[in-house]
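Reading through the structure tokens given below for one structure.
What you see is the complex with one protein chain gone and the rest in place.
Showing chain A:
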Amino acid sequence: NPTLLFRPKAKVLLKLPRSLDCSRNRKLPLSRGSCLCSFNPRRTIHVVRASSSETALIGNFDISSSDDILYKDIFPVKRIEKVEGKFFIRLDRSKDQHDWQLTVGCSLPGKWILHWGVSYLGDSGSEWDQPPKGMRPPGSIPIKDYAIETPLKKLSEGDIFHEVKIDFNPISEIAAIHFVLKDEETGAWYQHRGMDFKVPLVDYLEDDGNIVGAKRGFGRLNFAFFPKTLGAVTGQYRIMSQVAYFLVIYRIPSEPTLGDVGALQQFSNVLLKSEASHADSQNNSIESKDSKNKNRCLEGFYEEQSIVKEVSVGNLVSVAVRKSPETGKVIVCLETDIPGDVVVHWGVCRDDAKIWEIPAAPYPPETTVFKNKALRTLLQPKATGNRSGALFTLDEEHFGFLFVLKLDDNTWLKFKEDDFYVPLLGISSVPGQYGQSDSTSEEISSKSYTDGIINEIRNLVSGLSSEKSQKTKKKEVQESILQEIEQLAAEAYSIFRSSITTVPEEVVSETETTKPAVKISSGTGTGFEILCQGFNWESHKSGRWYMELKEKASEISSLGFTVIWLPPPTESVSPEGYMPKDLYNLNSRYGTIDELKELVKSLHEVGMKVLGDVVLNHRCAHFKNQNGVWNIFGGRLNWDDRAVVADDPHFQGRGNKSSGDNFHAAPNIDHSQEFVRKDLKEWLGWLREEIGYDGWRLDFVRGFWGGYVKDYLEASGPYFAVGEYWDSLSYTYGEMDHNQDSHRQRIVDWINATNGTAGAFDVTTKGILHSALERCEYWRLSDQKGKPPGVVGWWPSRAVTFIENHDTGSTQGHWRFPGGKEMQGYAYILTHPGTPAVFYDHIFSHHRSEIASLISVRNRNGIHCRSLVKIVKAERDVYAAIIDEKVAMKIGPGYYEPPSGSQRWSLALEGRDYKGKARPGDYWSQLANVEGK
């Protein structure tokens, strides 16, 4: 029912204002296919970086040297250039006239790979097999067990074609050669009618529609136009209109790779074969008769096809504004290195609304008026270099200068979706204000991104034909929307997942069997936890931290955190809470007990588990003993000096010797005393009940035996527990040892003593990261066995990785993470196994969005505390690892790319080194999530 298809909806109306805007403001004829090019947003600026023309351009611009410049900016732009070329397939006798030779060649520049295989006589379906060894040209690489990849090479420098030749004996059992062509540079595949190319060597093969060369009488081209049906394909390559042979698959995540297709085909063939086997045995005689009729008469052929590759080319548009001292007029100087005729379609505006107007003459040479709404000026070639430019002289009262570039009838170059804009008014007050576009464009993009996101999706997802040519530029926005969707989904997932508890199975029966979906243990939580340290060293100062944090509860949760660690809640001699006195008095500098309860409730409501910071090692006394030593306790736990360890002379305890190291600032509690343990267990139980804590962060666990911790944890049944076992790493002559096994062994020993009921902060990893990042010694990130060198390499599920806490960083800075390297640290711990913990100060800083993205990548790919790490590189300047075969990460300035092959990787996240000036080339990490197999 075709009328149904055109029912108007509100969606249509959504689109109208946009278009109206275009026509009013831009004074452009609205034409389909008008915009192939787009401003290249910051995220992909590195594409432009590839050309060294930037410096050249700046250097050569006469505007850059003058001192009176009021404004200068360089806009990187990306446009699509079509490169046409030819591709041929030739089948002929080789020189000795015995063997035959298949030659495939391509004249387009690129790194061409022939991905090929053969089928044998009697094969059914379109299964590929590995060709016999003798057939494989040098340089071939086997791909699994069904294909070969052979690079195309230029035989000599002067050759136009990259070629590959495959020699074969025509009386072999080979029925056909199958292939596709792949451009390694772009990752694009050339296929034939959506299938592989097939060169039949015997003519009984059934035509699946993808045979190259006619069945009989090769050389007679016998191609029918084949409607292309691969809808989802967005081509980087265009197919010439009449010769519609090629379909090219751009690397789209989740589109099966060729390898996958092959595997599937193989699989289905196995099924086919088993079904067909009965029929075969019955028809044996007929079969053999048939096979006699197979025609082995090969004839050579040669076919040539045109192809177009779209290459994205980075160019720059430079604008400078200065004031003419003589006339007082404003001079806008525009230059670009875009080759060919470039027309500037321009105007000025009076205010922020940026409505186009035509300024008063004079205009530069070669200027025409376009429909009384805009001016068009052809840029004049410069004497030196391949650049063109123009000077525009304007009255100084204009607010701004607007332009777009027109390359040819159908190609417009814009600033993102909008006009290029150069401010004219007010800039004189800030002389020498450079590099504005970077910050402003960022702002514009994020604003319009949130405002228009819903509208955009309409255009994007629907793929309206009227917008088809804008696809290229839509892609960027589309990707960011998809990322947004993924983040939302990850958030929803983490909440839904955390609440899967029991699943009644039976419908009728009264006994309902239940099974827990996630195995939770206090050492690991679900295994998918991400911890937030919810305070810093200053948090006590406002006196209302609980209430302040409550405001942030949903925000923290929405970033993907599942567990939050709150500051020590008890009455304390020191305001930060680590010198507890009356354990049952929970009014502290962070707030009252009621506020704490309220906070915990809010945190639970947003789906987070809450850790209480419990100080079990020591406790400050209320009273002095007869010697004037403070070791008698008050409050509900009114212990006497038997609760204090005996081996610290300061406190004259009458208990046993300490089972661990001593903390000298307060009486250390003797956990070997039955009554002490009983009271502490009761207290922990009370905290669970009364406050609603889900688990513990255990302070200074070096001070007492891990076996007692096990006892406490078994009694209080926490959802998650982590202990602070912090001592020094090994150094030799002031330099950190590569091998930190003894350090991590001590932590692992403690975890072991708790029987794995608690995890421990991975101090080892933090220390090694310090050296690796600060000194560019990334080799440290692999131990002798090629595993992570910290606790996370030995007992990942119990390692709580972190880079900073209230002691190491914050305002104390006892052992601060190297400045500027924080994101590299987080890129490491948030992609690796272990349970990562993020410090409050980092969450609420400029790192926030990147941390959120990393968490999102972690959640999206289901990385958990036991994920497997494969370290791919640990060299001086680069560390790279692949986690669970899903996420590839890289830190450090050195080079690493995820492996190509059957896996296809898409960039998930990329960040810069923030230390010093941000240089586009200085990416700190590159993460990719594989979407194929």
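The criterion applied here is as follows: a contact is a pair of C-beta atoms (placed from the backbone, for glycine too) under 8 Å apart; a residue touches a chain by one contact, two chains touch by 3 or more; residues count from 1.
The working rule: contacts and distances are computed from a predicted model.
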Complex member absent from the view - protein name from UniProt, among "Beta-amylase", "BHLH domain-containing protein", "Protein SEC13 homolog" or "Protein AUXIN SIGNALING F-BOX 2": "Beta-amylase"
Per the touch definition above, residue among A:Gly607, A:Gly703 or A:Gly793 touching the missing chain: A:Gly607
Absent-chain contact - pick from A:Ala176, A:Ile331, A:Ala490 or A:Val644: A:Ala490
Options A:Ser557, A:Gln673, A:Ser716 or A:Ser867, residue touching the unrepresented chain: A:Ser557
Residues belonging to chain A that touch the chain removed from view: 4-9, 11-12, 15-16, 19-20, 22-23, 28-33, 227-235, 238-239, 241, 253-254, 453-454, 457-458, 461-466, 468-469, 471, 481-482, 484-486, 488-493, 495-497, 499-500, 503-508, 512, 554, 557-558, 606-607, 859-862, 931
